[in-house]
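Have a look at this one.
The complex appears here minus one protein chain, its other protein chains still in place.
Chain naming follows the written order as A, B and C, and within any one chain the residues start at number 1.
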């Protein structure tokens, strides 16, 4: 689809340069008008709740109607399809599991773009391939709407407490309008550049995170085998050039830090299967742009092997456990 | 040799437990008695100068007599062989390029152990295989001397300014005696555990450093290809979970930071060939201890390929350049 | 697109089971009726010539009209678009560089499916993502046509001599009809299974080929460094369990074999950039099916790095040269 739509997009980029101010002026900018929210999973639900808490009427939809129950009880209106939401709200946030879901919710037969109003602001917080974000933006622009990608970091805890980080890509003129809504759900709202760069930033960060985590796990394991105390080794790394977030904030070795998944048998946190998904996106974008990512690629493979060996639901720091010798060997 | 000496070492460990206090008491502990220094290369020379500056008479030796010229002019005594130095000084520091040199300087026919005095303190600051450090410690103990490994981090600049970090392995009772000398050359003197753990800490740190650097290089490269501004991407990573020393302190992308090798065409800094050497040590210790180090191993291979392709003398952050598309492709 | 079309395809699979015999009967099965051919590049041109040589009238089209000149001189009819070809011929072969070209040629505004006749047989010999083959098959089926994927192995030489290997995926009932045409261009016509399995077989073979080639290159390089004569080492490997096609038929070390690219400064053969493309397809299908391919993934990265370092146009066996120490190091 990327390939097919790209031609269209280029046409639209020209149009966009000349016609944009008209788009902006036609949208209802008055605050506290209804906000659409599509995708009420583990992340979407608390996000929508924070919109409600901040006084925004919410018009929601999800393929699983029961997912809407909680925010319906809190006053949200629930509709049957993305198209119906788009008919009622000119600012819509989507939070979906993967690229195909996003394509369906935007361009499907009951998708947002079937009934989107001119000038609507469409913010997608899903983590997906940046080229799909670009395709969606081009398709939205054809209908006179504005699409921005705004993936999050921070997990369910941050979604509940309204402390997510949003990495936002799209037209700079629209960033403030997006920020107004996103600040109800997050504390860091970062403008990254044109459409797709929010995804790019998210994917890049998570690729480097995965590399740092596996690197920390194998380094700690090697040090322990060589007779170093794990806490002391972590201290030495953290005051030296080996320092990284995985060594100083989320150490994967049980007993080194408290309040992290390694202290709790790798329960909670960020699941290996989710990390494998993000690394798959990184790999795809690297392949498509012909960029060598040797360590990112191997990190992807290691998390994929872990999924095959029973680690799918454990926190991604459990790679430390995966690499250690089994007890009865 | 490791295998052969290990049996001996175990015998000696028993002996050591009972006989150690005698060793300690027999050494001249009075400060400012002569200190031996063997190995006056780019690192050893400024280290020896700092000993002289702090009032320690230095008795030096090097296979290249001209290397001794500078500190001889500053008042050091120069002798022909490690054995002769050991005959005159009961505290000796060695700073040599690799394991075989260390073996030769300690156990060779004109080596330190040929004439070492009972109770001497032998501190090796070379970066070598920890199993060789253990062998040297066992051989030294057989002669009634104490061997400690104390590799450094910090490079020539830190050696000149006396701001090295020393990671020290060996008998805890001897740590203060070693620290007295090492503080003249460094600001961080860290006790890591039994003999060999200084090397282990150094090797572990540099392995994680190499992983972080290549990871940062490929992540920055991918982000740039995806349309992100490199400075902005570095900022995002540095406030997120992708943060590491290579992204926030030594960024490999020209234009992101000042005062780092990437700002100076990868001149200076820590050469790729030196990083490849340290990764070779990490790989050897991992192989010998049967520890899986998948990313460390691939990092080793990448630095090895870079050496084969003309990057041997550039700073190790030049991996960013190595991974980028050539201009005329 | 894959995701979007997949739902459609499932519907169509039901339809296909009941309605297929009708499709078959409606096609002109008489031999020597015109055959359409779209994509007259280095591979397509000699393939179309072999169809002509075997007495098939050819109706051709290419985005670069000059590419059609040669076969036009040999009697082929040249039309302006895939749609026009589809209007005239009910058996069409396509040979295109990548997935987006295939999507455009089949589903674009002047694509085959705009004017395809019911019961037409569409054979795609491009090497592309198997999921795109499945999408094309579903789209073709919606128009009452039959799509088969039939990628080739063998290169330009085999295309000229009519000795290609075709790996064919699609409805088994149609295999004989496809084989009739393909035997004019190839000697091995292998039925692989349902649509997409031709691509799968091609991609799998090339991934294992790349792994074997890099493995052979690094093994030969290591052996030479350890003092072995390269010809002798190749002999030993070839009579032992290290044997593979790259060691016994296409050895990458200059001087070991004659008549292979390594004997001719890595000119000719199968370019590194083409291998990188096929490994990108392998990586994408592996990512999409969540299959760990650690060595295939690293092979992809190595060929990608080679493209970045000036090896894009050399034969893929030049990885031996890439891994060797530069002369002036």
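In this section, contacts are C-beta pairs under 8 Å (C-beta built on N, C-alpha and C of every residue); 3 or more make two chains touch, one makes a residue touch a chain.
Because the structure is predicted, anything quoted here is derived from the model rather than measured.
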Handout entry: Contact partner of the left-out chain, one of C:192, C:253 or C:274
Key = C:192
Fill in the blank from the handout: Contacting the left-out chain: of C:71, C:159, C:274 or C:299, that is C:299
Problem - Touching residues (missing chain, whole complex) on chain A - result: 298, 305, 307-310, 312, 322-326, 329
Problem - Absent chain, residues of chain C that touch it - result: 130, 153, 165, 167, 188, 190, 192-194, 196-197, 200-201, 203-209, 211-212, 214-216, 218-223, 225-229, 232-233, 236-237, 239-247, 249-250, 282, 285-286, 289-296, 298-299, 302, 323, 325
Completion exercise
Had the left-out chain been drawn, it would touch chain B at residues 1-4, 99-100, 103-104, 107-108, 276, 280, 283-284, 287-288, 290-294, 297-298, 300-302, 304-305, 307-308
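Following the convention adopted for this analysis, only the chains that are shown with their structure count from here on.
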Practice task
Would you identify the chain whose C-alpha centroid lies closest to the centroid of all protein C-alpha atoms displayed?
Solution key: A
Problem - Distance from the mean Cα position of chain B to that of chain A, given in whole angstrom - result: 42
Problem - Distance from chain C to chain A - Cα centre to Cα centre, in angstrom - result: 36
Completion exercise
Where chain B touches two or more other chains simultaneously, the residues are 298, 323, 325
